[in-house]
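Complex shown without one protein chain; remaining protein chains in place.
The block that comes next holds chain A.
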């Protein structure tokens, strides 16, 4: 694991050469479906006392989400597939090391006029 961690933890180009699913112990699906592309994750600071010591690649994620960050952004910065990051985030969530904020729910049948107006105003200000 340490050799792998070194490879992954190096510069961002090195990460591309690692078969991504080795980071997840071969799992290709997260154990839960909390993590969409725009789900926001935040590292719990300070980490809970009884939390297991994070693996090097987990530490890399935790550093990136010291402030709230969307899963897609996290994956892009780490140069890892979203599906891999989602599985790793599952482990971090289960260890109590991150908090998860789901996207604003959007249902086509019952549009949220207040939300749309906010987006409209925001775009107008650009």
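What to note about this one:
Keep this in mind: a residue touches a chain if its C-beta (ideal position, glycine included) is under 8 Å from a C-beta of that chain, and two chains touch if they have at least 3 such contacts; residues count from 1.
Methods note: contacts and distances are computed from a predicted model.
Taking the options "ATP/GTP-binding protein", "Insulinase family protein", "AB hydrolase-1 domain-containing protein" or "ABC transporter permease" in turn, only "ATP/GTP-binding protein" matches the UniProt protein name of the chain that is not displayed.
Residues of chain A that touch the chain left out of the display are 16-17, 19-21, 26, 28, 36-40, 42, 45, 67-68, 70, 72-73, 75-77, 80-83, 99, 101, 103-106, 108, 110-113, 115-124, 126.
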